[in-house]
Every structure is written in C-alpha cells, then in structure tokens.
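Yeah, one chain of the complex is gone here, protein chain that is, but the others are all in their spots.
Going by the order they are written in, the chains are A, B, C, D, E, F and G; count residues from 1 in each one.
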Amino acid sequence: MKVQVGIIMGSDSDLPIMAETAKILDQLEVGYELTVISAHRTPERAVTYAREARRNGLKVIIAGAGGAAHLAGVIAALTTLPVIGVPILTKSLGGADALYSIVQMPPGIPVATVAINGAKNAGILAAQIIGCYDSVIENNLDIFKESMRAVVDNKAEKLEAKGYKAYLKEDMA
Amino acid sequence: MKVQVGIIMGSDSDLPIMAETAKILDQLEVGYELTVISAHRTPERAVTYAREARRNGLKVIIAGAGGAAHLAGVIAALTTLPVIGVPILTKSLGGADALYSIVQMPPGIPVATVAINGAKNAGILAAQIIGCYDSVIENNLDIFKESMRAVVDNKAEKLEAKGYKAYLKEDMA
Amino acid sequence: MKVQVGIIMGSDSDLPIMAETAKILDQLEVGYELTVISAHRTPERAVTYAREARRNGLKVIIAGAGGAAHLAGVIAALTTLPVIGVPILTKSLGGADALYSIVQMPPGIPVATVAINGAKNAGILAAQIIGCYDSVIENNLDIFKESMRAVVDNKAEKLEAKGYKAYLKEDMA
Amino acid sequence: MKVQVGIIMGSDSDLPIMAETAKILDQLEVGYELTVISAHRTPERAVTYAREARRNGLKVIIAGAGGAAHLAGVIAALTTLPVIGVPILTKSLGGADALYSIVQMPPGIPVATVAINGAKNAGILAAQIIGCYDSVIENNLDIFKESMRAVVDNKAEKLEAKGYKAYLKEDMA
Amino acid sequence: MKVQVGIIMGSDSDLPIMAETAKILDQLEVGYELTVISAHRTPERAVTYAREARRNGLKVIIAGAGGAAHLAGVIAALTTLPVIGVPILTKSLGGADALYSIVQMPPGIPVATVAINGAKNAGILAAQIIGCYDSVIENNLDIFKESMRAVVDNKAEKLEAKGYKAYLKEDMA
Amino acid sequence: MKVQVGIIMGSDSDLPIMAETAKILDQLEVGYELTVISAHRTPERAVTYAREARRNGLKVIIAGAGGAAHLAGVIAALTTLPVIGVPILTKSLGGADALYSIVQMPPGIPVATVAINGAKNAGILAAQIIGCYDSVIENNLDIFKESMRAVVDNKAEKLEAKGYKAYLKEDMA
Amino acid sequence: MKVQVGIIMGSDSDLPIMAETAKILDQLEVGYELTVISAHRTPERAVTYAREARRNGLKVIIAGAGGAAHLAGVIAALTTLPVIGVPILTKSLGGADALYSIVQMPPGIPVATVAINGAKNAGILAAQIIGCYDSVIENNLDIFKESMRAVVDNKAEKLEAKGYKAYLKEDMA
Partner (left out) sequence: MKVQVGIIMGSDSDLPIMAETAKILDQLEVGYELTVISAHRTPERAVTYAREARRNGLKVIIAGAGGAAHLAGVIAALTTLPVIGVPILTKSLGGADALYSIVQMPPGIPVATVAINGAKNAGILAAQIIGCYDSVIENNLDIFKESMRAVVDNKAEKLEAKGYKAYLKEDMA
C-alpha cells in the first residue's frame, strides 16, 4: 500500500492515543508511516520532515501532541499539505492547553484540529481527504460509516428489547 | 471555475466573518458556492445539502456557526467529504462554546476545526485539500505562502530600519 | 402506563448515567421509552424519531450526550415538543464541552438543559412538565419533594444527635 | 388571555434581556405576568411567589439573573412547576458564573436552563410546555418554526442571488 | 462553650470536607453547632435557620455546598450576620461551579468565600471574626498561627539537614 | 467616627472600584481609612500595615487588587484580623486570575473573598463583622437591608403597573 | 550600547504591546534589537535567528505572540539562551490561548512566561538576567525598583491627604 499519510507525535508517551490513527487507517486501507518527532527536542528533523513530505508522496500529515502542542503548527508552517492536529490530554487544564495551542493558528497557516485525544477521527479525516480523489477509499469510508450506523442500530434494538436493567448487567459489565 | 467548495453558515450574521473564506478562495482560484443553512432552523435543507454535496461536485464543505454550533457536525454526519468547521465568536464565553461544539466530535465523525473566527484559514485548508490532487492550486498555495513570508519580511525590514517609534506612528496609525 | 417521555442517548456508554432518568420516571409513575440514537452515527433515525415523536404520543424528549453533544439540538430542530438535554461528563474539559454544546442554542430552538450528568433531574423535569396537566403526576411530585425533605431532615437530626465524628464513622463508611 | 407563565428577574437591569421573553410570548399568544423579584434582596416575596404560583394558574416560571444567579433554583425549591432559568451575561467570567449557578442544580430540583441571555428561547420553551396540552399554542409554535425556516431560506436565496459582497453592503449595513 | 458559629452543609456527602471546620473550631475553642440544611430540599428550614440565627446567639454562619451552591447566598439574604461560603469540589468543572455560585453575589448581599474545599479556613475566618472582640480567641489564633510557622520551620530545617532524597523517602512515604 | 476598617488597594487604578467600599461604609456609619499599598511594589509597607493593624484599632482589613492579586493574602499572613479580598477585573481572563489568586488560599490563612469588582459587598461584610458586636451598626445594616428590599419592591410595582415597554422607555433610558 | 536582548514578535500588530519591552530596556540601559519574525510565516528566519542568537552576542530572547503562540517555543527549541515569552491578548478566550501555548512547554525546553500583555515585565526580567553579572544593570534595577516604590508611596500620601473623592476627580480624570 502506498504511504499517503504521515503520523507523527511529539513523544512516544502519545503512542497509546496515536495508535488509534494507525488502526483506523489500517481498517480503511490507507497507507501510512508513523514516527516520533518533537517540535522542541528534534526541531531540525521536524523541519526536514515537513519540507520533504510532499516529495515523499504524503498527502496528509497528522501530528499529535500535548501541553504547548506546537508540532502541528510547526509542520504546517513548512508545507502546503493539509496538516491535522490531535490535542493530547495531559493532567492539567483538562486538555485545553493542547487544544488551544493547536487550533488557534494565525491567519495563513491552518491546522485541521480534531477533538482532544481524537486520534481515530484524525485518521478518518485523512482518509476523507484522500477519498476526495480515490474512489476505493471513498467506498471504504461509506462502508465504515454504514457499519457505525449498524452498530448503533443493533445496540438500540438490543437495549429496547431487553430493557436498560438487563443491558447494564449483561452488555456493559 | 468549477465549484469545489461549499461554504455554509448558520446565520447571515456570520457573513462578515465567513466572507473571509470566500475572499481567500477567490485569491487562490478555487471555485466555491456560499449560502446560509441553519442546522436548527432549516434542518431539512442541511440534510439535503450534505447528502447531495458529493454528487454536486463538492470536494470540501466549510461550515461556520457560533454558540452551540452544530452545523458542521450535522453535515459531517451525512457525508464522507471532509468538513471544515469555523467557530464564530459571540458575546459570551469568549468563543469557547462554539469551539467545543465543533471540535469535540465523537469517534467516527471528524470535523476539521480551525481557530475561532478562523474563516480565512478554513479557505486555505480547503485549498490545501484540493491542492493534494490539483497542481494549479498547489502552485497558488506556494505563491500565497511565499507572499505571506515576503510581507512579514518587508515589515521586519522596515521596522528594523526606522525603529519602533517611527513605525508605530507612521505604519500603524 | 402510557409512554409520554422518550429517553435517547448518543451512545450506550451513556447508559449508566441515563438509567437514572428511567429510574426516577419509574418512581414517579411516568411512562417512557428508552433507546440509543446518535445524531452523528444514525442521523436519519434521529430525524425520524423527532418528526414522529408527537404523533407517537410523546410529550417530552430527553437527550443525553457527551463531547460535542448535538443530539438534543438536532431533535429540537425537528419538533415543537420540549426537549431536555443532559450533558454527559467525559475525560476532558470537565464536561464544559457537553454543557456548552447543549445549552448555548441559538434563538428559536431551545433545549432545556440540566446539570452535567443530571439525568435524574431530567426525569423530574419531564414529570413536572407532564404534571402541569396531570394531577396524578403532580401529586407524585409533591410526595417525592416531601420525601426528599424528610430524608434531609432525618440526616440532619441524626447528625445533630450523634455528632459529626460518629456520623462519619457509622453513616458514611 | 389567561396568565400561564410567570416571568421574573433578579433586577430591573435584566429587563432589556428579559423583555425578549415577553415579546415572543406575545407573538405566540401565551399569557404571562412579569415582575422583579430578587432571591437575595426580596427573599420573602420569592418564597411567596413560588408557593402560590400553581394556585395562581401559572404553568411555567421563567427566572432570569446574572452572577451568582440563585433565583431560578430558589423558586424551583418551592414548587413542582417547571422552572426555566436564563443566565444573564455580566462583565466578568463571560457569563459562566450565571450559567453554572443556574444549571448545576443538585439531584431532585431541576432548573431548565437556556443559553446565556437566551430569554427568547425561555419563552419558546414555556410555550412548548404549554403546547403539549394546548393545540392552539402548538399550532402557533408550528407557524413560528415555519416562519423561522422561511426567513433563513429567504436570506439564503438572496445571498445566493446577489453574492456576498452585495449582501454585505446592502443587507447588513 | 457558647455556640457562636453555625456550620451547615447542603448534603451529608459534604461532611468529610466540612468536618474540617468543626475540627479547627474545636482546636481554637470556638463553640459551634453543625447540621445539614439544603437550600433546595429543605428551603423552609433554611429560612428559619437564617432568621433565628442572631437570636440564637450565633455570630457567624458557615455554609458548604457544591454545584449550583445556593445555600450561603440564601442564608445571607435573610440575616445580617456574616456568612462564610465553602465551595465543595464535585466531579465536573473542577469546582468552578460551586466557587462562582458562592462568590459572585450581587451588590448588597455579601458571602465571605473561601477556597474550594477550604472548610478549615472557614473555621479560622469565623474565629478571626469572633476574635475581633474576644481576646481569648484572638490569643488562640496567635498560638495557632505561631504553631503553623513552627511546623513549616521544622520541616524546612529537617529538609535542609537530610536533603530531599532522604526526606522524600523517610518523611513522605 | 472611630476608624475600624482599613481599605487598601494595590494601585490607584483600582480606586474607581474600591471607592464603592468607602461609600457604603460612609452610609453604614463605619469609620475607615483608605490608602494604596502594593504587595509587590511596596512590600515593606504592606508588612508594617498588617503588623500594626490590630494595634491601630482596625477590626477588618479590605484589600482590592487585580491580576496575580497577592495583597490580601500577604496581609492575611501577618495578622489574625479578618481580611476581605476584592478581585479587580482587568482585561484578560475575565477576572478569573484575580479571583483565583485571592480565594484559593492554603489551609491556615483565610481570605474572605467577595465577587469580582465586589467592593460594595466588601464594605457590607466588614460592617456585618463589626455589627456582630456593635448594635448601632447592626441596626444600620437592618435599615440598609430593608431599604434594598423596598427599592426592589418599588421597581416591581412600577414595572407591573406600567408594563415592560413603558418601563424600558421611561425608567431605563 | 551593546545589543544583549533580542525582541521579536509574531506580527507587527503586536508592536503596540511589545514596544513596552523596548521602552523599559531603554530606561534600564540594556541594549536590544527588535524585529518581526513569525514562527509560522517565516519559519526559516526563526530558525536562523535562534541558531545565531548566542553568536550574535544576545543573552536573552523575548518573543511575543498571540493565539496559538508558538514563537517562543520554536526559538527555545534551537538555543540554550533563556527565552522569555509574552502572551498577547486577542479577542477570543481572554488570552488563555496565548498563555497556555507559551507556558505549557514540555520537559526539556523551558520558556520563561510573563503575564498576558506583560511586555514591560519581559524587559525587566531580561534586565534581571543580565543584571546577575552586570552590576550597572543591577544598579539600574535597584533604582527602578526604588522609583516604583516611591511612586506608589506618593500616590498613597496624596490619596490619604485629599481623600478618595478629590483624588478621583483631580488625579484620575
């Protein structure tokens, strides 16, 4: 599978969250690469990564970071590829620090921000971008969307059938 | 110019902000359409718009709204096109209500969120998405990025040359 | 018992909270139905549910959701029944995201919002609405209110009698 | 017209906002009374008002207040009528103080909270509650909802027809 | 010991925090009474308590509550005794709801607010108020203040003597 | 009139707010002194002021400051007199910085915090403290409380008599 | 005067605030240079500036920016000189976005953050750093600190002498 999405994160401690991006891209059959790049600890590599991304065939870059989360913005400054930012929840401020650091970019340099810890949605968004021009991915997204619908409908049916008391005991233990 | 971006907003009171999206798309030579659709006051039209967007040739939808800003999420629920959300600042809560309502989407349904009142960046992001597969737009983005750099460099030069006191008086009055 | 209240939630993970609504309605002898409907994953079913609610005999709809909680607003857009929104606490932002997404509705489309995780109060509020015109329910509410008073008074008496040290040890272990 | 809604506010300085409640109730043909009652400056009158509300024929009470906004909760403590709370924006904290003071009620005593400064929606919500059992009001709500839709559709049409530049100049000056 | 301070709390679930008030008043030799009164569930008793407080010999009332914490304000509305409010931390909003509900009182009706969960300080503040006119209490406060100083100084000395590694292991396990 | 209250503020820019404290103390016939002391710019004078306050006959100290508002805490550290803190609103953070800096004092050193810009209430609270032991002041507080009630009742009567439209035009212009 | 401090800002719109840094450094006789560098619009120049700062004789870098304020962090990533960050207030979020983006740096890369719009303090802090090793600057700081004290003392004296009413009219008009 051709690598079209670059997943980067500021620290390997973000991996449990950012692995969700990889998993959904696997499921949607979108090729990706995944590594650790810190805007602050490995700034040169961040610069190189951003500059060479388009040349390397990437269509989208996904950057996850917590706290003063500069990674997505630093990458976006150096490429015209769409950059998706994932704010990572840390202990203080309820994740508002990472969210604000990523989303409040100045005019000229957008970062497509998803929810705090929204790594799965970052992958889906990347697939949607690629799916604009790739009907296989578009189709995979349709299937995925349909399956989400079905899962909720099934749960609804089951809950309606057995009632909330049984559901709580049997299906959510 | 082929219409590839749909710009929608929850109320015409959002137009002074959302016009920035149209302006930058004009500059980047990306075709767009622009209208008012309210997730709450015209829900049926929102549903229709989202469902027919891909068929109508749209590649990206940009939705601006303030307060409990549901428009982007409601649209995203009904299409696999990438949807960009623009939180609009209103008088209370400093815009946090619109931001949270747009960005904190549940797993499965991403909205690519930009800054509060970040309508210009929404347009650039849409162009970046289209630019993944359209080298003319990609080139326009490069020119735009370079021109931003030049503007800042020129200001820097001028400021260094004349000093902050003269600059404040002559260039920022 | 006639079903007069529709309880819906965005995900079955909200059920441990939303079950409180069912429990209090059981106690107040108000008939209800309960299911899972996602504004984002099952948008069509949300539309259908809202449109048919009045015809199905519902008097009030209660919608619980977390994060960018659009469910209550989406339902309210499509019915003139009173809609009660329950913001569900998730890990980030202390629940402010769900609260703002539900309460900050634009002029024209109210959602009656209760506290974060306030599912019990949503049920009581629904009963109060029905109790405006149903003296049995009104009476049940009076009994419930009186019993709450009695519970607090009993605790107060016990605490005053035995002192805080014994109370902490014996009654709160 | 029979008085069915009581509109109260903590201070006459809230009147410019709370007048919106009266206006929409006039439009929806719901009878109301309107006065100033302070939970803190006229506590006895607040108690009396709440206790006699049902006997006086009220079906819903709407209470607007800013800052540490206790009025709605104090009223709700003393009646089983549905109480709607309107948080009023003041200079500090972006209205979060009034919102939290009204919405975060403890289990047992709900307040149906609307948006910060959402006085118009409070009126609509009251009408919806009464409309559960009054088909004239229900019909008025349907007409109102339809007219909102029409207003947005008209604006959308006009904006699409003349373009955003002309619209900004001619329709929003 | 003459009862001069009334400690009340909205729910017995606040007792583990509010017991700190009782403990420090014991230590400072200030007489107090302690009970549960809910502004919302036992409003009549709240009114009676406030009205009779001065007559009953109380000099200060301390009220602890969480969420939409109206107890202190409701009491303050009905007495000219100083009322101290203790915001109790609950799961959502980091305690900001209780803090804002207590501190943001309108002009005319002050509540002396202490820190979130600051029940110990509420007791000290009450003692300071009484200590304005009671030299025994004033003296107890001086001793308490001095002992706090001594405790910190002892810890400082120990930490300086043994170093932080030993201190962490031996004194904070 | 004996000076019993010390009003201090961190900067003379706080005077327009803190003058409210002086005005209400004039009205309640409580003697006070008023000056500027900065915890940060005149720390020595702050220390001296706090240490000599009791000796100088003060019963209460009221300290107003904005931003990182340390003045009240610094004074409280050096006296056992009750210290009232007034958070002053500045341009950023909606006043939350001043509020948190004043109210979140550590165990042992309370500051009686009033609302953001709540200088009038600081004065009333000081009078309430003195009124615990001074029946003249207590009586003045009763009169003040009664007059507040009467003002609201008069407004209520007028509003009920003339209706909200006339009131808005004639009484709030 | 030897240039020892580099003042940079993300946009010339920050100049009215950042000019305060220049003014206080003039007063303290610390040499500085001042220019515009954007982390996002001129990332290469940011890299070069940071890398050459020490070689160019700078001892401290001061970086002001608003919104997702990455400039200080990006510079700090590329030098071991102390970097001071100034969060600039913009219209949304009360400045919390800029503050969090600057202060919440990950372990390893500190930014010395001052108050929102605290450009003057950034200059003083830079002077304090230089003053550690330069007794002339240290002396200038002592004089400055003393003059601040004197200004407050003079205001205090005047206020005490003429009373708050005259002061408000004559000295603050």
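We adopt the following convention: contacts are C-beta pairs under 8 Å (C-beta built on N, C-alpha and C of every residue); 3 or more make two chains touch, one makes a residue touch a chain.
Note that the structure is predicted; figures quoted are calculated from it, not measured.
One chain isn't shown here. Among F:22, F:77, F:114 or F:132, which residue touches it?
Checking the options F:22, F:77, F:114 or F:132, the one contacting the hidden chain is F:77.
Touching residues of chain F against the unshown chain: what are they?
Counting over the whole complex, chain F touches the hidden chain at residues 10-11, 38-41, 43, 47, 66-68, 70, 73-74, 76-78, 92-93, 96-98, 100-106, 108-109, 111.
Mind listing the chain A residues that contact the chain we can't see here?
Against the left-out chain, chain A lists 11-13, 15-16, 18-19, 22, 33-38, 41-42, 45, 67-68, 91-94, 96.
For chain E, which positions touch the chain that isn't shown here?
That gives, for chain E, the contact residues 89, 94-96, 115-117, 148-149, 151-153, 155-156, 159-160, 163-165, 167-168, 171-172.
The definition used in the following text is that only the chains that are shown with their structure count from here on.
If you average the CA atoms of chain C and of chain D, how many Å lie between those two points?
20
Just how far, in Å, is the C-alpha centre of chain C from the one of chain B?
Once rounded, the distance between the two centres reads 36 Å.
What residues in chain G touch two or more of the other chains?
Residues 11, 38, 41, 67-68, 92-94, 96 of chain G each touch two or more of the other chains.
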